[in-house]
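Only one protein chain is missing; all other protein chains are in place.
Letters A and B name the chains as they come in the text, with residue numbers starting at 1 for each one.
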Amino acid sequence: MNILINTLVLGIMYILASLGFAFIFNMLGTINLAHGSLYMVGAYLCYYLCAAAGVNNWVAMVIAAVVLAAVGLLLERVMFRPFLANFDRIVMISVGLITIGQTIANILTGNKAMVIPTYAKGITTIAGTSISNERLVTFGVGLVLLLIALYIVNYTALGRQMEAVSQDRLGAALQGININRVSAIVCAIGVALAAVAGCFMGAYLGLSSNMGDTMNLRILMLVMLAGAGSMNGILITGTVMGFLDVIFPLYFAGNAGSAIPIAIIVVLLLIKPEGFFGHELKM
Amino acid sequence: MSSLLETSGLTKRFGGLTVMHDLDFKIQEGEIKGLLGPNGAGKSTFFNLITGVHAPSSGHIFYAGREITKAKPHQVAAMGIGRTFQLNPLFGDFTVFENVTMAYHLRPHSTVGQAFFGTKTYKENEKYIANSADEILEFLGLAHVRNELAKNLPHGYQKILGVARALATKPKLLMLDEPLGGMNPEEIAFSINAISKMRDKGITVLVVEHNMQILDILDSVTVISFGEKIFEGTPDGMRNDPTVISTYFGGTV
Partner (left out) sequence: MKKSGFKTSLPFLILLVAFIALPMFLNSRSWIDIFVTIVFNMVAAVSLRVILLSGNLSFAQGCFMGVGAYTAGMLAVHLGLPMWLTIPLGAVMATLIGLITGWPFARLKTVYFSMGTMFMGQAIMLLISAWKAAGGAQGLNRIPSLSSELKGVAELLGVKGYQAAYFVILILAIVSLVVMFRFEHCRIGATLRALAQSEDVAASIGVNPTFYRLLAVGVACFFIGLMGGVQAHYMTSISYSSYSMNLTLWLIMYMMIGGSGKFIGPMVGAILITLVEGVSNLLTSLSGASNSEAFVAFSRWIGENSAYTPFLTAAVLLVVAYLLPTGLVGIPDTIRAAKAKRAEMREIEAMMKEGGDNA
């Protein structure tokens, strides 16, 4: 039961962090290398708001989400929009940003543990098992956000516009869709979600200067396994990844615990690099 | 004469849309055949199916007696089928000359080892390629822009360069995808003349084209509409065929 809870918590957080990356990949056709870094920046920002400015952790999370949403808008404007056709330039800018973010994290991370104050104290008992409220709340809020995101994608006009842009950018523009506005909104939402995930994970597991890299790896795995254009696939791969990350560290200590799930994914991707749930890449 | 290229029951579906229905097509060795049809008829799809860019949903493709239904583009090229592209037909950052010399990749072929170590074979090949490329540029009237970057060429020249590139692969079957598109009358006359001369060089030509002036040099023509064949025969027959006329112009004559 505990395993289930932990899986759900981790899974939801992975999915939230990956949604933005998937949005950008499907809609713009390019990858946001800095997504893991932005996740980390969200966490660090939240931590410092709480620790240095005494801000309430929920408020700090909202602030972090808003700030990162603005960063998402900025990225769309100065990085994606001008250079969609030129992957090299996007890489240059992304790598510069990642380096800046990582250096900041390196400098700020000292020897003491940095943990964002927990989002819910206490324990609840459900069906005879005690579950920390923190996990319940993390999963709950995550689930709500995920449902909202899914609703937007599947049932709103914005979602249909996103679909149109991801299928045919020029065609969508000719249909009167403001592709820049749609792209900007999507980037903002995506990055904000990553920041929220960062805040929750920062409370759940604490901050570390390599959390950006670790999450980036998970994001890549999720999106690649799911395949191009598949939002729903990410739900499945996210949960599976959460499960693997919970199960294996139980039986294997140290680095092996995280290494084995990765080995499994390596094999899966070698066999089917285009993912399992996406649409055909080569005809 | 034997048929050089033959398709039977060629069908292609993209999702729910069927763009090619059961197409039976034949081209004889040594002829210049046209594949005509209104926009969206499936002409470029046909090219892509033959050359392996897309895999057919069903049906078979035969070339020189062998089945090539599942062959990949570079394999199709190696078998002697050359093609031009309607859009983005070139290596833009290469010069005109480099575009043509690059096209000699298969014939003569220098292996990776020969190229790397600069063996005698490699050097001889490169020399032959340079001379042969200049000949082709001469033949197609591009010699004066030899060192221009391909992306800087006017559109008509780019199309002609595309043909030069396809010729350099020494194809037995040359598939031209709307070669006259975007050309002025002078260029069109020049190109039509050049295409008709290819038969003398032993090349079988399949032309997809909109511009009806091409009818003058065609031996036979197939007309397709919405992925289905609606006419097969001579250019004169086509001019008078009621189905063709109503497809292109609507109504009856």
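The definition used in the following text is that a contact is a pair of C-beta atoms (placed from the backbone, for glycine too) under 8 Å apart; a residue touches a chain by one contact, two chains touch by 3 or more.
Everything numeric in this text was worked out from a predicted model, so none of it was measured.
Within the complete assembly, B:N88 is the residue of B:S58, B:N88 or B:N152 that touches the hidden chain. Interface residues of chain B facing the missing partner chain: 51, 53, 72-74, 77-78, 82-83, 85, 88-94, 98, 102-103, 105-106, 110, 112, 115-116, 118, 122, 126, 147, 165-166, 168-169.
Residue positions on chain A in contact with the hidden chain: 25, 29-31, 33, 86-89, 91-93, 95-100, 102-103, 106-107, 213, 216-217, 220-221, 223-224, 254-256, 258-260, 262-263, 265-266, 269-271, 273-274, 281-282, in rising order.
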